[in-house]
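Here the complex is missing a single protein chain, while all its other protein chains stay put.
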Amino acid sequence: MDEPLVRWDWIARNWDNGGPTSVKVLLENHIVMAFVPVIAGLLIAIPLGLACARYRWLYQPTVGIMNVVYSLPSLALFSILLSVTGLTQTTVIIPLTLFSLAVLIPAVVDGMQSVPDHVRQSAVAMGFQPMRRLTRVELPIAVPVVLAGLRVAAVSSISLVSVGALIGQGGLGYLFIDGWQRQFYTPIVVGIVLVVALALVADLVIIVAQRLLTPWSRRRA
Amino acid sequence: MNWLIEFFGSAEYWTGDDAIPLRLLQHLEYSFLAFAIAALVAIPLGLLIGHTGRGAVIVVVSANAARALPTLGLLVLVVLLIGVGTLWPVLIPLIALAIPPILVNTYEGIRGADPDLRDAAYGMGLRGSQVLFRALLPVALPLILLGLRLSAITVVATATVAAYVGLGGLGRYIIDGLATKNYAEVFGGAVLVVLLALAVQTLFTLLSRVIVSPGVRQVR
Partner (left out) sequence: MITFDGVTKRYADGTVAVDDLSLEVPDGAITVFVGPSGCGKTTSLRMINRMIDPTGGRILLDGKDVTAVDPATLRRGIGYVIQQAGLFPHRRIVDNIATVPFLLGWDKKKARARAMELLERVGLDPKMARRYPYQLSGGQQQRVGVARALAADPPVLLMDEPFSAVDPIVRTSLQEELLRLQSELHKTIVFVTHDIDEAVKLGDTVAVLRVGGKLAQVAAPADLLSDPADDFVREFLGRDRGIRRLGFVPAKNLALDPAPEGVTPEGHGTFNPARDSLRAALDAALLSPDGLAVAVDDDGRVLGVVGEAALVGAARG
């Protein structure tokens, strides 16, 4: 094929053509399907992770289950859910939530373990009630570790949404299918660039959030 | 359960092109090659930047960006560019996926080693490479193995996508099953992938028992 890698006119025509497969709409769908699972995952992982940190016997089985979840092929999960939830965004969101959990639960547990024992002890000694100690002392110290997990979860989620294209719900992943079927580079390149850019922006937002949330912690790239 | 019996009980999946052992071998071939190449690149690089501290920021940032590369997009792009004659179209996206966890964990493991350990090692007269291989690497090993394990599992799970461009492996069952709405086949393929991933997991657990010194407390 002596076709150029990128045809700029295609981008101009298809960025916002009003149709359901305009790049802008795909991008919006992609953002929804990528971020809902991460946020849902975080909301579930915090209580579960705290429970695992408190009741140690929960930890091993939970990590075991999460390891299995982590190894599930996303495509298989999408396909099987398709028979239950049909051709909706939920079909993609549920499996991605599971993947987020597989990353975030260990991160929350590690974060709680990163609280030095003497800090916890002195909080107890100063008379912090358990709930207050958790929210005022332990969680803030755990934040850097949890956010490190959140970065991995967010980036993976953004990347994985595109696999959903194989079952007809993949946001920017549609561009890969489209380009493949028409043997046409431009949509594929545009898709890859946008997915990576989206991931970098998300990563950056989390890094900035961490700086703001934990001004006391050492700087780390 | 019925799906499983339907899939594993069917003679169709035990002979010819679609035989489970054949698909399994193909899957192992892609996964192993991609994983091995990634490890050969990422471990030395991680050791080097962890030990010298040079180029750390750029490598860690780009490793994180590489995690974002969509496998499906990379796969179809590479196939369109170089065709399917070789294994590279499936290897390239998988390698891109496999490198970041190994690289980041190797780097973090070496860089995060106790500064007193590093100091004592130099102080006793170990040379740079001796400090790296005799003092820092053994201590970083649990973290490096964790990176290798996550990487291997991701590769095994993602190699399924290769089937979309007509390549083999366990993904065939999932893609073909999806096309024909044969959910038993999809499910059977998924179960095989998970079993393979669990085998990989077990392998790494055994490996770390053997090569990590009992004196180095286990990282998870």
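Going in written order, the chains are labelled A and B, and every chain counts its residues from 1.
The working rule: a residue touches a chain if its C-beta (ideal position, glycine included) is under 8 Å from a C-beta of that chain, and two chains touch if they have at least 3 such contacts.
Predicted, not measured: the structure shown is a model, and the values here were computed from it.
*Asks:* Over the full complex, note down every shown chain the hidden chain is touching.
*Replies:* B
*Asks:* Which listed residue, B:G16, B:G85 or B:G125, touches the chain dropped from view?
*Replies:* B:G125
*Asks:* Sort through B:L45, B:V139 or B:V161 and give me the one touching the missing partner chain.
*Replies:* The single option touching the absent chain is B:V139.
*Asks:* Which one touches the absent chain: B:G16, B:G85 or B:P214?
*Replies:* Residue touching the chain left out of view: B:P214.
*Asks:* In the full complex, which residues of subunit B touch the absent chain?
*Replies:* 114, 116-117, 119-127, 130, 134-135, 138-139, 213-217
Methods note: only the chains that are shown with their structure count from here on.
*Asks:* Please tell me the distance, in whole Å, between the geometric centres of subunit A and subunit B computed from their C-alpha atoms.
*Replies:* Using C-alpha averages as centres, the distance is 19 Å.
*Asks:* Show me the residue ranges of subunit B that touch subunit A in the complex, using the header's touch definition.
*Replies:* Spelled out, the residues of subunit B in touch with subunit A are 56-57, 60-61, 64-65, 67-74, 76-77, 79-80, 150, 153-154, 156-158, 160-161, 164-165, 171, 174-175, 177-178, 183, 186-187, 189-190, 193-194, 197-198, 200-201, 220.
*Asks:* Under the touch definition given earlier, write down the residues of subunit A that touch subunit B in their complex.
*Replies:* 1, 63, 67-68, 70-77, 79-80, 82-83, 106, 110, 151-152, 155-156, 158-159, 162-163, 165-167, 172-173, 175-177, 179-180, 183, 185, 188-189, 191-192, 195-196, 198-200, 203, 221
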